[in-house]
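Beneath this line is the structure, given in structure tokens, with notes to follow.
Incomplete set of chains, arranged as in the complex.
Letters A, B and C mark the chains in the order given here, with residues in each chain numbered from 1 onward.
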Amino acid sequence: MKKLEMTEAIMAAKARSGLGWEAIAAEVGLAPVFLTSACLGMNSLKPEFADKLCEVLNLPAEVSTALQAFPHKRWDQAIPTDPVIYRWYEIVGVYGETIKELIHEKFGDGIMSAIDFSMDIDKEENPAGDRVVVTMNGKFLPYKSW
Amino acid sequence: MKKLEMTEAIMAAKARSGLGWEAIAAEVGLAPVFLTSACLGMNSLKPEFADKLCEVLNLPAEVSTALQAFPHKRWDQAIPTDPVIYRWYEIVGVYGETIKELIHEKFGDGIMSAIDFSMDIDKEENPAGDRVVVTMNGKFLPYKSW
Amino acid sequence: MKKLEMTEAIMAAKARSGLGWEAIAAEVGLAPVFLTSACLGMNSLKPEFADKLCEVLNLPAEVSTALQAFPHKRWDQAIPTDPVIYRWYEIVGVYGETIKELIHEKFGDGIMSAIDFSMDIDKEENPAGDRVVVTMNGKFLPYKSW
């Protein structure tokens, strides 16, 4: 079973179950962003989490195997078109140099890891319009001098 | 005075002052990310903040005028090459669909604004290696139905 | 049912019905541009409108479900080739900086929203050749300072 078929199987089972990503993630014991990214084929799950997800959504073992496979992280649009995703691309364009300035000021020459990394997405209720609050946490990796 | 010359004048004055972005931002009364982005030419400052910055860094009035000008947000690399910025581009590629899933689940059909938006970058000390903590806060904008 | 199949089902039913987009939109109670964009898979409909459309065109419930799904707004041609659409791309290229100048002059630093947005397309009869009249109405979003 390929990752693409795995995702379709999970999406169908999720629709049948009536559960949302947050509820599923809570049952599996992982953060919603990480679990969702694995179900969309962009991360792999450790066996116990993969099995648990299949149990929660009543899916066969081959889905668990596919969830454990190492993914090939691939996207086709160098510049995304969907407005939800484009806005993030825009943030990288507008604030990229600013982020670089501040990371170097606070930490020195190095980067924020996208591998040793976590992300949470929360809702902040607000009478003037609810707000999306995103927290990202990545290890600082200093450039090695040799 | 163009934004490019403005940035060079600010960078030189900042080096002379020995102050960091965080200290300057505290004196001006703005968040470091916003102030830095304005100094790099990607946002405009209201007159009182522009004037205050020039006072803090001992810069002439034309820098204040340039800081207040509406910027043309332009970047040349559709895919950034600097590793600090590329890692963010990668995060958008890897987690874009996941973010879309979760925003739709929590808020419905719409986007997180990149205009009514703020960002903070903090340092989390950690014996296994310090961590970069980023908080982004954007208004949810529902698609209008008409 | 995927959005693509949904669109094909609607197009076939529309052809059978002999109705135009304007007539269908009037029956459903939405503007023609918005309804058409939802049928082409670029917007989602609220349940009551989706159900109504299926009633008008005699379509099964799964079309209504597909109409309510959150769309992935995707286009493949960064520069469109069809002359109808290319002319709009050309307008953005020729008048983009002008639009920016005038929005900033009238409203300050910010943008016209493409989300809290509506559009109408009308026909102006003219002996020298009929004219297409388009009205777009988008909320002004000021850049947040923080």
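Assume a residue touches a chain if its C-beta (ideal position, glycine included) is under 8 Å from a C-beta of that chain, and two chains touch if they have at least 3 such contacts.
Being a predicted model, the structure only gives us computed values, none of them experimental.
Displayed in place are 3 chains, all sharing one sequence; the entire complex defined by the structure file totals 10 copies.
Keep this in mind: only the chains that are shown with their structure count from here on.
One simple way to say how far apart two chains are is to compare their mean CA positions; for chain B and chain C this gives 32 Å.
Centre-to-centre, using mean CA coordinates, chain A is 23 Å away from chain B.
Counting partner chains per residue, chain C shows two or more touched chains at residues 72, 115.
Listing the residues of chain B that touch chain A in their complex gives 20-22, 32-33, 36-37, 40, 42-43, 73, 75, 78-80, 82-85, 87-107, 111-114, 117, 119, 121, 123-124, 126, 128-141. The residues of chain B lying in touch with chain C in their complex are 30-31, 34, 43-46, 49, 70, 72, 100, 104, 109-111, 113, 115-118, 141-146.
Put simply, chain C touches chain A in their complex at residues 72-75, 78, 114-115.
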